[in-house]
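One chain of protein is taken out of this complex; the other chains stay put.
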Amino acid sequence: MKNIVIGQYIPGKGLFYRMDPRTKIISVITLMIAIFLLGSIPQLLVAFSVCAVMMWVGNIPVKRVIRGMKPLIILLLFTFFFQIFFNKEGKLLLDEVMHVTVVSVLGIVLWTIIWRLLARIGKFKTVLLLAYIMGIFVLFRFLPFGYSFTTFRFAIYEKGIEMSIFVIIRLVIIISLSTVLTLTTKPTDLTQGLESLMRPLKIIGIRSEDFALIISISLRYIPTILDEAFKIMAAQASRGADFAEGKLKDKVKQVISLLVPMFIIAFKRSEDLADAMESRNFVPGKPRTRIHELRFGWTDIGVGVFTLAALALTIVLKVIG
Amino acid sequence: MAIHFQHVSYQYPSGSYQFYQAINDISLSIPSQGEMIAIVGQTGSGKSTLAQHMNALLFPSSGSVDIFGSTIRQKRDKKISYNHLRKHVGLVFQFPEYQLFEETVQKDIMFGPMNFKISAADAAELAQKAIVQVGLDETYLKRNPFNLSGGEKKRVSIAGILALDPDILVLDEPTSGLDPKGKSQMMELFTAIQKQTDKTIIIITHDMDLVYRYMDRVIVMHEGRLIRDESPDRLFHRKNLAELHLDYPETISVLAAIKAQFSLDIDIYQKDMDAALVELRRAVGK
Partner (left out) sequence: MSYIEVKDLSFSYTGKRMILKDISLSIEKGEWVAILGHNGSGKSTLAKAMVGLLEPNQGTIAYDGVVLTNDTAYDIRKKVGIVFQNPDNQFVGVTVRDDIAFGMENLMVPQKQMLEMIDFYSEKVGMKDFLDKEPSTLSGGQKQRVAIAGILAMQTQVIIFDEATSMLDPYARRDLIEYIQKLNQEGITVIMITHDINEAMYANRLVILKDGTIFSDGDKWSLFKQPEIFENSHLELPFSLKLAAALDDSLPEEKAVKDFLWQSISNT
């Protein structure tokens, strides 16, 4: 039984909560484009500071933004190392021969075991992972003993370091921007904003109202369906099909015993729901009024102007630079 | 004692989404033979949470549960298998839709036994026995469980647990959604199973008439606490059941009204129509 958080929205007050979701969506997209137009680390650092000030002004909990980055740590690490290893431009900073030998491989096995044991403690997992990756290189470099399977060159160039830092800052800014959006906007407002923005797509036959209704009904039923899934799991566990136990072979049957009831209940539910909606005069494709109406306010104008100015500035910088 | 609760509490860390009602400091013993036990209490009083501790589906936040010699404490120990406990304590959920999934009734009933490494041939035999036990005939075995009526589905889901031959059978609101006839048939079925096999049968219910008429012992839950554990007779002799959101059985409340109206010397604690009529005639005849 895990916590259920649909979306990352946390209730609160402040600048960004007062904004119309449409302004927020467009601003975030525009600012992201602007960030991509920036070409140097100093420029990005300025943008980063602006971002930090924005979050401070908007009273955004920094902890939550950092937590929002956690799932993307692998991506960040990957980009970082990718740039360091494969960018071969600029001055050569480091050039070492790596030895894949009996001793270094054994060392790495030992190192892996130590890493896994330490990881069990549960804290500083990211730092540990980084230390582990670094450690592998140290071991390859300084343990050239025993039978050697092969060797390879490990070189770091100036541009590699620069680019890896550049890319990381850019990603961090972009993730923070989107986190600000999801932290301060209810999932329902987000879908309504998207719906409203996608309305012009009607020309090519995409009905954004349907899309929004589907999303909002899904949001409404996620807790119900999860609750049900747990109950079905408990019911099947009572018949000896415990999902926390059992071999892989048994798992297949267990999954079927979970999925079939879930689907059957879901079909029944969608029938019931369709009846309930129809009986309350819902007709697909017919125009409806809305209980939540989106309205632009002064904040939206302010933020809009700021966004446009930021975009204009980056374009100017791009052209001059 | 087959199941023994010692100061069991269950709650969620604050802030997380709650599927189960909390229970608080529950101590209780359940024998493996011969008792018909009702668990009653208003919605949200923790009845289902209590029941799911009986076969180690839930693990207590504090305290311990002994189930047929295994002790269940906080948190699941990943090295220990709890699965075998479900064979001792069979739990039937309120909605048969939660468990039916095979294309025939037979296969569905066999699912449980086969999870406990019983051979297909033996499981088929158990299925045959179970379907008769729940009052359906063998022709049902070949039918698709999804084409059955609500009452029949309920019986098949009970057969799916009975086939495990549990020592204790726990049923969550087995009569809900059934019409009056279906209800009494279902209760007669449990009494028959209990008489035949001498298993302990535990039923979660809101229906006080059924409790009074069929059960030997009643456990009352209120806001997560166990506040009564006694005979139905004793419970319904109490004056303040409304505070616990419990009703009196119809026989008692009707006879009580008559007694008050006519100041009769009448024993209002009658379990069924015939007994009530005899007592009423005796009282007015004087």
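Each chain gets a letter, A and B, in the order it is written, and its residues are counted from 1.
Throughout what follows, contacts are C-beta pairs under 8 Å (C-beta built on N, C-alpha and C of every residue); 3 or more make two chains touch, one makes a residue touch a chain.
Being a predicted model, the structure only gives us computed values, none of them experimental.
J.: Pick out which of A:L117, A:I204, A:L248 or A:V283 touches the chain that's been left out of the picture.
T.: A:V283
J.: Among A:P61, A:P223 or A:G321, choose the residue that contacts the chain missing from this document, as touch is defined above.
T.: From the options A:P61, A:P223 or A:G321, the contact with the absent chain belongs to A:P223.
J.: Give me the chain B residues in contact with the hidden chain, please.
T.: For chain B, the residues touching the absent chain are 17, 42-44, 149-151, 176-182, 206-207, 209, 245, 247, 250-251, 254, 257-258, 261-262, 273, 276-277, 280-281, 284-285.
J.: Since one chain has been left out of the picture, which residues of chain A touch it in the full complex?
T.: 188, 216-217, 219-220, 223-224, 227, 268-269, 272-273, 275-283, 286-293
Assume only the chains that are shown with their structure count from here on.
J.: Where the CA atoms of chain A average out and where those of chain B average out, how many Å apart are those spots?
T.: Each chain's C-alpha centroid was found; their separation is 46 Å.
J.: Which bits of chain A are touching chain B when the two form their complex?
T.: Chain A residues touching chain B: 1-4, 223, 227-228, 230-232, 234-242, 244-246, 250, 253, 256-257, 260-261, 264-265, 268.
J.: Give every residue of chain B touching chain A within the complex, in rising order.
T.: Where chain B meets chain A, its residues are 12, 15-17, 19-20, 52, 55, 57, 76, 78, 81-83, 86-87, 90-93, 97-101, 111-112, 115-116, 146, 160-161, 164.
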